[in-house]
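This structure is in structure tokens; I'll ask about it shortly.
For this depiction, one protein chain was excluded, whereas all remaining protein chains were kept in their positions.
The first chain written gets the first letter, and so on, giving A, B and C; residue counts start at 1 in each chain.
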Amino acid sequence: MYTFQNDYSEGCHPAVLEALVRTNLEHTSGYGVDPYCEEARGMIKEAFGCPEADVHFLVGGTQTNQTAIAAFLRPWEAAVCTSLGHIAVHETGAVEATGHKVITCPSEGGILTPEMVRAAVAAHPDEHMVKPKLAYISDSTEVGTIYRREQLYALRETCDELGLYLYLDGARLGSALASDENDIRPSDLPACCDVFYVGGTKNGAMFGEALVIMNEKLKPDFRYGIKQRGGMLAKGRLLGVQFGALFKGGLEDSVWMEIGRHENGLARKLQDGIVKAGYPLLVRSPSNQVFPIFPDGLVEKLAEGFKFEVQKKFPDGKTCIRLVTSWATEEEAVDAFLKAI
Amino acid sequence: MYTFQNDYSEGCHPAVLEALVRTNLEHTSGYGVDPYCEEARGMIKEAFGCPEADVHFLVGGTQTNQTAIAAFLRPWEAAVCTSLGHIAVHETGAVEATGHKVITCPSEGGILTPEMVRAAVAAHPDEHMVKPKLAYISDSTEVGTIYRREQLYALRETCDELGLYLYLDGARLGSALASDENDIRPSDLPACCDVFYVGGTKNGAMFGEALVIMNEKLKPDFRYGIKQRGGMLAKGRLLGVQFGALFKGGLEDSVWMEIGRHENGLARKLQDGIVKAGYPLLVRSPSNQVFPIFPDGLVEKLAEGFKFEVQKKFPDGKTCIRLVTSWATEEEAVDAFLKAI
Amino acid sequence: MYTFQNDYSEGCHPAVLEALVRTNLEHTSGYGVDPYCEEARGMIKEAFGCPEADVHFLVGGTQTNQTAIAAFLRPWEAAVCTSLGHIAVHETGAVEATGHKVITCPSEGGILTPEMVRAAVAAHPDEHMVKPKLAYISDSTEVGTIYRREQLYALRETCDELGLYLYLDGARLGSALASDENDIRPSDLPACCDVFYVGGTKNGAMFGEALVIMNEKLKPDFRYGIKQRGGMLAKGRLLGVQFGALFKGGLEDSVWMEIGRHENGLARKLQDGIVKAGYPLLVRSPSNQVFPIFPDGLVEKLAEGFKFEVQKKFPDGKTCIRLVTSWATEEEAVDAFLKAI
Partner (left out) sequence: MYTFQNDYSEGCHPAVLEALVRTNLEHTSGYGVDPYCEEARGMIKEAFGCPEADVHFLVGGTQTNQTAIAAFLRPWEAAVCTSLGHIAVHETGAVEATGHKVITCPSEGGILTPEMVRAAVAAHPDEHMVKPKLAYISDSTEVGTIYRREQLYALRETCDELGLYLYLDGARLGSALASDENDIRPSDLPACCDVFYVGGTKNGAMFGEALVIMNEKLKPDFRYGIKQRGGMLAKGRLLGVQFGALFKGGLEDSVWMEIGRHENGLARKLQDGIVKAGYPLLVRSPSNQVFPIFPDGLVEKLAEGFKFEVQKKFPDGKTCIRLVTSWATEEEAVDAFLKAI
């Protein structure tokens, strides 16, 4: 049985594990104020060229999104995202649980556009409605697409004009930045985003996300928010150790980027093979998630040898499935899959 | 430099680490529905003699308390605890953040009594006030004391009479149950509590708490609550692997109990030595936290060689400090400390 | 200047005012436990044929929706409504502010259908998403349409099948029940709804809504919820006095129904005249809100002599406006409007 179910089916990348084992018996202070976290913060600030950033480590993606959005918004302010937005669909109302509406803009490809943001703001003109205040984007998106550099800058401009924060969910940022088609430079993220997070869980860590806050107004007291939402890990240094292992040696040579390249390469091979075999895609993806559409019968057959998620069922006897590659995916699995279709 | 700062200054117990390393490359489903979690759930149910329980794994203590209390209470219902209660003091208002008041009852020793619960209920007689609905206790308590079996059953009776849930925070339950003075049997916990949690973070795990729900009414849909509060770990099997390592072989012979005995033994040696040296205690503790009161000058001197937290400063030039032992504490540290006073 | 701006531009119906003046100097207990509230509760239970109901008086509609939905749902449960739903659009995220997502189903006419509810439930299959638990409908709807009896029973059946509560916002229930086209009997509301509210603010009262809870499970402790959300009026008897004046003499002969008939009659005259004059409608309305589509120039001209809200601007130089009639609207205003177009 091969798995393309997701990019968090295994423990962690060997380099991360090695670091955890190596440091296991050391004593450090708790809650993320230890030397490992400090060092990892430095690496991330250097990787993205933002020495003035505040970097916080949290355990998982939903927690990070919830904690950040709840900390940044006043009670009646809302987040705006596409209809595929992870916060809108797959976080069990975590943002609403902190009191904030999530406004969604219909989208097939998962890319939030300035027009969408503009329309959402225009549709909420007064105090009888919530006030859109934060644009939420993911890179790569929930369907594997990635932002172009000019799209990111255009969003920044729109957010500036309308007074919104721009928040980037980087759960799969490693795969996005390592994509052949990516033209976003690491330093574009702090330049464009008020806040972004650098994903660990889906990119080689056991767990962990690094939230990078650029906007000075959003920095004060953020640690209170982490603690209040249950996200302050007692053995916080575990996060620092892991991010240290992932970012050691500079971004280009880091394990974190290497993982992105590895998983993208296998995903591209998968996608190309599927297309070549004549099957359509829900959306063409340049990152580590692939969305082929197969006849139901083939999907059933594939399920005997491969693990994957069903993305969408069509009424015409076809099904879109999601195939995800990870640092742990081996080429053998890809070859077996292509052989099976 | 020796550390008595807390019981979460290191990574994890070697047995836990070994299990994580051993299973690292395996593929499993995410979110806690994997075979490792299933197995660990079985071990915990067996250890506490409650096959009908629902067991959920969460990452940390604040998260567990917040998620559980928010899931169990209606909006106007409140938790009752002592004035030392962790949820009242040290969780940055995590419970209030979900909308619920925490009612506190003055206490020096950290033990919640039926009289306190009764008084809290009597003081909240109608709909102009919150409605006390959940009694929160910790064993061991925030100052290292532990509940007697009869105290636990008396609380149960009071909660039954007044219609409250009894919730036990077991962040340091291992130390409590392993205490020489403990007379609570593992099966008393499911018998007395609607819900309790079995602490991992402070008892040898990298992270993780196991919440055990006994009350049928509180079981449905709890996983929604975990996800909504950001507590559902993507690589959920990490929790199962760790608890499996901690509880393997039956409770008495488990690593989890062994850790409790180890840390209690060293704490007792510390406490006895301190008393013998003529220093008073804030409270006598039978578990892994010790609270000696030293002259300020001595505290300053000790701080040069040992790490610890200050618990309370007295106006008369004395200071109460907290010394905590863990699985990683070595006897050498205790001896050094006793020599230094 | 005539006004069709809304149905809450004046104080209150003379019968309500008379009752407030007559009882002004009497002493009663506060918070809604006085004889006037008791009597009005009885009238409402009789009017709708539901002696077993719990009836609570609240001040306004947003408050009623928020208080009720927050009291009924567990944290991760969500409300389902049409994309026009008042709770989704015009209450500044009041429901989200209590932690609950509002799921919307695209709709032009404002009628929630079993298919919509079914689709919303199907789209939220597991704990990674919120759990749809309450279907919210308004009668009359936000665009003046009304439910047919069979639509209401069909929704009830669907809610039973899927385990949802059915909640009816009756802000304009008087207008709905008094409509020529209505075939819902008063007793159908308690038969079909778990909860519904009988609107006062938009039907002759100074302020006030009467929430009717039928589902036994939703009854306990509701007054805690009212107080906690700031909705428990100190001088609660003001609500009882008003609803008493509105419902005196039995539903058919009540001032409340008379108001509905009055405003519907004038609205029909308006709508018929507009159609006869050749203008289209956004939607044909059998109740007290009318939505004609006029050329922008005409809208501008009308605005000089009449107050109304703009509902929607079309790109082709046309604008849909909303005209609302109330107990205070005089036929003269309608005649003047028809003359002006």
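Please note the rule applied: a contact is a pair of C-beta atoms (placed from the backbone, for glycine too) under 8 Å apart; a residue touches a chain by one contact, two chains touch by 3 or more.
Every value quoted in this text rests on a predicted model; they were computed, and no experiment measured them.
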Given A:Gly60, A:Gly144, A:Gly225 or A:Gly240, the one touching the chain that is not displayed: A:Gly225
Touch with the omitted chain, as defined above, among A:Pro75, A:Pro280 or A:Gly297: A:Pro75
Touching the absent chain when the full complex is considered, from C:Phe57, C:Phe72, C:Phe207 or C:Phe337: C:Phe207
Among B:Glu96, B:Glu181, B:Asp221 or B:Asp335, residue touching the chain not depicted: B:Glu96
Residues of subunit C (touch criterion as defined above) contacting the omitted chain: 1, 3, 5-6, 8-12, 14, 17, 20-21, 23-30, 59-64, 66-67, 91-94, 97-98, 201-202, 206-207, 224, 227-235, 238, 307, 328
For subunit B, residues in touch with the removed chain: 75-76, 78, 89-93, 96-102, 127-130
For subunit A, residues in touch with the removed chain: 31, 70-71, 74-76, 98-99, 127-128, 130-131, 221, 223-228, 232
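In this text, only the chains that are shown with their structure count from here on.
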Label of the chain whose CA centroid is most distant from the centroid of subunit B: C
For subunit B, residues that touch 2 or more chains besides their own: 98, 224, 227-228, 232
